[in-house]
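Below are the structure tokens for one structure; questions will follow.
With one protein chain withheld, the remaining protein chains of the complex are depicted in position.
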Amino acid sequence: MPVTLGQLAELIGGVVHGDASCIISGIATLQNARSGDITFLSNPRYSRYLSDTSASAVILMEEQRAVCPVHALVVSDPYLAYARVAAHLAPRLPAQQGCHPSAVVSDAASVDGTAWIGPQCVIEDGATVGPRVVVGPHCVIGRDCKIAADSRLVASVTLVHGTVIGQRALIHPGVVIGSDGFGLANDDGRWVKVPQLGAVRIGDDVEIGANTTIDRGALDDTVIGNGVKLDNQIQVAHNVQIGEHTAVAGCTGIAGSARIGARCTIGGGVGVVGHTEIADDVHITGMSFVAHSIREPGVYSSGTPLEPNREWRRNYARFHHLDGMARRLRAVENLLKQQPSK
Amino acid sequence: MPVTLGQLAELIGGVVHGDASCIISGIATLQNARSGDITFLSNPRYSRYLSDTSASAVILMEEQRAVCPVHALVVSDPYLAYARVAAHLAPRLPAQQGCHPSAVVSDAASVDGTAWIGPQCVIEDGATVGPRVVVGPHCVIGRDCKIAADSRLVASVTLVHGTVIGQRALIHPGVVIGSDGFGLANDDGRWVKVPQLGAVRIGDDVEIGANTTIDRGALDDTVIGNGVKLDNQIQVAHNVQIGEHTAVAGCTGIAGSARIGARCTIGGGVGVVGHTEIADDVHITGMSFVAHSIREPGVYSSGTPLEPNREWRRNYARFHHLDGMARRLRAVENLLKQQPSK
Partner (left out) sequence: MPVTLGQLAELIGGVVHGDASCIISGIATLQNARSGDITFLSNPRYSRYLSDTSASAVILMEEQRAVCPVHALVVSDPYLAYARVAAHLAPRLPAQQGCHPSAVVSDAASVDGTAWIGPQCVIEDGATVGPRVVVGPHCVIGRDCKIAADSRLVASVTLVHGTVIGQRALIHPGVVIGSDGFGLANDDGRWVKVPQLGAVRIGDDVEIGANTTIDRGALDDTVIGNGVKLDNQIQVAHNVQIGEHTAVAGCTGIAGSARIGARCTIGGGVGVVGHTEIADDVHITGMSFVAHSIREPGVYSSGTPLEPNREWRRNYARFHHLDGMARRLRAVENLLKQQPSK
């Protein structure tokens, strides 16, 4: 849906330098944009592509305007402006309503008349699907699940019984919500299952990436706050709580009963130990291991550097002796202290 | 199904202190239990909630009895007792038999008359589904798979051809069993696939968490022992063997032909290198990297601590020089040894 540069400026609260009547019909990267496209410059590592862009207009900050070879749309945060412009220009899915004839929808389920249930879906007894919800192909909505208005399950999502999803959720393929937590008691060497009797409650405006899993609580519920964003292949164990507007990158695992605060960011491949608490506004870098609670906001990290294998082998082997080295260093220092000063 | 406290005591071999005729109808946490509920105290970090609990009764150890404000059910292992009580109080799934009309069940498959095949399932030629097996919606049971009595596939489980599942298995959504192992031979820079001709054999009483994958063997089978418990998002590569009653937490990856002993526990996010052997009764803490075989029972770990990012950067950078530091420390010690003693 084409729009003028001036209309986009109004949408995002920016200032046009150049021709506000210029027609914009698409969005692309600096390198690949063509005439009619708008693009953006946010990450400075891509500045070198600015001078050669074939875009019709560029979203950028004031300080880059001088070197912009085409119309400029000046904003304070080009990445945020790009997100809004892209959403405006993105093609809309054709709206569908009703249930595909191949779906198996229980008579004891409640599906709003404005919702869409796609091919091969299974909607079990007692499930509630709200207004304008889109359930893509091959989803399973278990017994007594509730999906609030305007949520979308893209495809192949499985909600186990009793899962509650808020409004405007976006849930990607392969996601499993409400599977049993890993609760085991040991009886003389054999494991006895701890029944998982809680559920999962997901707030509003939550996005959940492909193949992420969120387990139901053992007794109380697992709770994901409003505005939380989860990337792909994340594991959220039973009774975890994630605070509002926290974002978690792919492949991270959060163990049972961990409580994560609001507005945190957690990098990819992070492991969070069970029963820990992470304060609000904590940021954890990728592949870190969170073995204890974090009480103060800030940026936290763990891990050791990548090295050529030959050097790494030498340093790796020395790690075994780090405590010994510390003791020997102390001994050397003590010996030197005993020497008469010169 | 309500029950008296005395009946629960009998079930779990505990001793009632208080009113054995008290009616129990539910189970909940110390904080959230209400009248009619039983609760338990196992992890000492929750002791502070004991005095204010609204539960009708608490499962706990003798030493906590004095401070219990309500009826007490005294046992030696409250967590194990809780598991048994919860199983007793948990709602039962309504039993179903037969095949949902939307399921595609091969005439050349054998489904026991007491089993249930849910909506949209696919059961291929030669598959065998045993007595009282429950196959939830959207499962694929490939050619020549066998599922023994009383197993349950919750939903959206895919068993590739030839997979064998023992009795009383519990398999959660998104699990894939019997996919090809990652077998590649290199032919002058190009990869040649090694056909994966083995299968997967799973023992009795195994639980497998959501989105876990277990690959078929290259020639021999991948083998999961009786009583093994696997959490979510675990990768078990071809020809791995896992001994009886071993439990593995989420996001762990076990590479090809690794052999893990019996009664081990493996924490979350662990990596086990291929062709290693891990003895019985080995316990590996979360996010460890098992790069070599472990011959002796015990607890093993690897990794470095989480730190504020600024401090971490300094220590991280020094890791590159750890071998150099060790050499320099030795040189200093040698120098000091050569000095005349005072």
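The chains carry the letters A and B, assigned in the order they are written, with residues numbered from 1 in each.
As a convention for this text, a contact is a pair of C-beta atoms (placed from the backbone, for glycine too) under 8 Å apart; a residue touches a chain by one contact, two chains touch by 3 or more.
Just so it is clear, the structure is predicted and the values come from calculations on it, not from any experiment.
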Among A:V3, A:M61, A:A279 or A:L322, residue touching the chain not depicted: A:L322
Missing-chain contacts mapped onto chain A: 27-29, 31-32, 43, 45, 77, 79-80, 82-84, 86-87, 90, 100, 102, 118-120, 136-138, 154-156, 170, 172-174, 207, 209-211, 227, 229, 231-233, 245, 247, 249-251, 263, 268-269, 286-287, 303-310, 312-313, 316-317, 319-323, 325-326, 329, 332-333, 336, 342
Chain B residues that touch the omitted chain in the full complex: 102, 104, 120, 122, 124, 138, 140, 142, 156, 158, 160, 174, 176, 179-180, 182-187, 189-195, 197, 211, 213, 215, 219-220, 233, 235, 237, 251, 253, 255, 271, 273, 275, 284-285, 288-292, 294, 298-305, 307, 311, 314-315, 317-319, 321-322, 325, 328-329, 332, 335-336, 338-340
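The rule we apply is simple: only the chains that are shown with their structure count from here on.
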Approximate Å spacing (C-alpha centroids) for the pair chain A, chain B: 25
